[in-house]
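Please see the structure below; I have some questions.
Note that this complex is displayed minus one protein chain, with the remaining chains in position.
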Amino acid sequence: MRAPRRLVESLFLQQVFNGLIVGSLYCLIAIGLTMIFGVMRISNFAHGDFSMLGAYIALYFIAVVSGWFGWIGSLVAAAIGVGIIGFFVERFLFRRLLTRWTDIDIIMLSIGLFILLENGARLVFGPTPKMIPDPFGNTSVNLLVVSTSTLRLLSFVISCVAIFLLQLFLIKTKVGVAIRATSQNRNAALLMGINISFIYSLTFVVGSALAGFGGVLYGTIFAIFPTMGAMPTLKAFAVTILGGMGNIRGAIFGGFILGVAETLGGNYISMQYKNAIGFIMIILVLLVIPNGLFGEKQRT
Amino acid sequence: MNRKSVKWPLIALGALILLALPWIIRDRYVQHLMVLSCISIILSSSWNLLAGYSGLLNLGHAAFFGIGGYTSALLALKLGLSPWIGLPLGGVMASFFGILLGIPSFRLSGPYLAITTIGFSEILRLVSMNWVSMTRGSLGLYGIPPFTPLKLSEKIFIPFTTEQNVYYIVLVFTVLILFLLKKLIHSEFGISLKSMREDEIGSESIGIHASYYKLMVFMISAFLAGFAGSLYAHYIRLISPEMLSLGETFSVLTMVMVGGLGTLGGPVIGAVLLTFLSEGLRFVEDYAKIDIRLIIYGLLLMLTILFMRNGIAGIWKEIIKPIISKPER
Partner (left out) sequence: MKRRSMIKMVLGGMLCLIILTYGTSLKAQESIPIGILGPFTGSLAFNAEEMKKGMILAIDEINAKGGVFGRKVELIFGDTEAKPDKGVAAVKKLITRDKVPVVGGGYASSVNIATSEVCQNEKTPIVVAIAISPTITNRGFDYVFRTSPNSPQFLAGMNEWLEKVKKPKTVAFLMENTDYGRDGEKIWSAQSQKVGAKELAHLYFEIGDTDFTTQISKLKELKPEVTFNIASTTEAALIQKQARELNFVTQWIGVGGQFTEAYFKMAGPLCQYAMGSSLEPTLAMKNPIVADFVKSYEAKYQKARPGIFSSQGYDNIMVIVDAIKRTGKLTGDLQKDRDAIRDALRKTSINLTQGKIEFDKNGQVYTVVPSPVQVQLADGKPQLSIIYPPDRAGSTYQEPLPWDKRK
């Protein structure tokens, strides 16, 4: 497979590019998290595990329907599957805490769920890491000064499209507007006749589905194993805090910023502390701006 | 016979049993679990101070544990310092970091604080993994000296290399710390903490400066956790960056929630129960060939939050205590 030579070699640009691609994945997962927090004030530590479940669903789907169609189909299957799981999780677990809504309770519940899902997955799927075959056959692409795999490039495009579609949904559709309204001011939304219960379920389902969707991309680019959800969860939280919890636009910016900061920091400062960069950033940001770079949506 | 006069004999009996335990139970493995339980009680109680009594959710607590352990171990290994001195020094070092973490807590709350604490402990964990010249990285520090033997006289010499003897050390410290915590909780300081937990703004209005209390409680909690870490280091005689992992914090958290958040007895019950449960579940692994230990942990945590919010101590208060206590005449 011949690939054209690069015009100019630039490590810096390559790392920025790498960062943007990884950042798009962070965005996908973080948006779901921040949406759920914005509307329902739930900090879900098991969010990354939804990505993991999405990846496994995709794996089984592809085993049945292979090839191109299989991969695209698995993205849909994962989103739907995880959406359904999210519905039940919200309805029967988090909803029960509605009356005693302390942050500690919800975080604890989600931590318990996280432990359960991770280890349950290990029991059911086995600890051996698995791969989704690259639908592009491991080809790579050279774009002038940077190169990457075809798969990553396409995942980047898919992520951006998904984010764009979500924004459309939230701005243009009636339901989307209702979600934003609830996020901004729950009581006013109630007064306007919005069915809060329905909005809660819908938000959680959409947020989780996004995570599941992102999980398939994650799983194809990297690998699928039961503990793959932990890192994305922490990164997603870092992104949501960077951008301000509940703030979707903030999450989008935050995701890309984190991605690039990690690759540049890893390249020029220290490879060993690459994973700490996200945390260092949020600590620094929070010390100065307690509600994140773009501020939290105010609630009453 | 009223309840007061029953109290002291009961306590004496309890103390006697605890002291005699290693002579009754000779199985060294169970003795090992007893030592671990005591250390876990101290660690859990320290976390409970933050989350239960002060409403501060610290998900990076394992960092304090690890800092205490590493400090004491390094002092012993590199400077030849006696572990008895290293013990409080480990706590002191941890409390410095406690202050560091206390400062962000002035302005942050809820999930913001929680994530910051996670970031804090993850960064420290990475430091302990990568600062190889100091900490030997992921290999950890092994060959940590045990507590130096006590010389009571020319002939009487008590080494601390067996589970049984270390048990007595940790038992004494555990009881002492629980006693001090009880005094603290019932003092003016403790009441101020609780009021700050319930309503921070309201407390400020009556002169309780939240910042001061947050700083103090982080300091104390971190000291105790670091102390527990030093105990652990000189008992197991090896430590690794794993001690600072999120998994450790989640373990502590589960113990306190299941035992009963915001009570003195809760961490005790939770720590003992989960230490023994965790080891006991190994037998399921042997027979059924599957590992369900952590799954049970996760389930337990979830069920507790959903159905037994105040843990076992809460159930005691709600259900059992009213049954056994006679109405006052």
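Things to note:
Should a chain be cited, it is by its letter among A and B, assigned in written order, with residues numbered from 1 in that chain.
In the analysis below, contacts are C-beta pairs under 8 Å (C-beta built on N, C-alpha and C of every residue); 3 or more make two chains touch, one makes a residue touch a chain.
From a predicted model like this one, the values you see are computed outputs, not experimental measurements.
Only one residue from B:G140, B:G190, B:G226 or B:G262 touches the chain missing from this view: B:G140.
The chain that is not drawn here is touched, among residues B:M129, B:L224, B:M255 or B:I305, by B:M129. Where chain A meets the omitted chain, the residues involved are 1-3, 9, 11, 14-15, 18, 22, 122, 126-131, 138, 140, 142, 147-149, 151-152, 222-223, 225, 227-228, 231, 262-263, 266-267, 271-272, 274-275. Chain B residues in contact with the hidden partner, per the touch definition given at the top, are 27-29, 32, 36, 129-130, 132, 137-140, 142-143, 161, 236-240, 242-243, 273, 276-277, 279-283, 285-287, 291, 294, 300, 303-304, 307-308, 312, 315, 319.
Everything that follows uses one rule, which is that only the chains that are shown with their structure count from here on.
Per the touch definition, chain A reaches chain B in the complex via residues 37, 43, 93, 96-97, 100, 103-105, 107-109, 111-120, 122-123, 230, 234, 237-238, 241, 245, 272-273, 275-276, 278-280, 282-283, 286-287, 290-291.
Within the complex, the chain B residues that touch chain A are 51, 55, 57, 59, 104, 107-112, 114-116, 118-120, 122-123, 126, 129-130, 246, 250, 253-254, 257, 261, 290-292, 294-295, 297-302, 304-306, 309.
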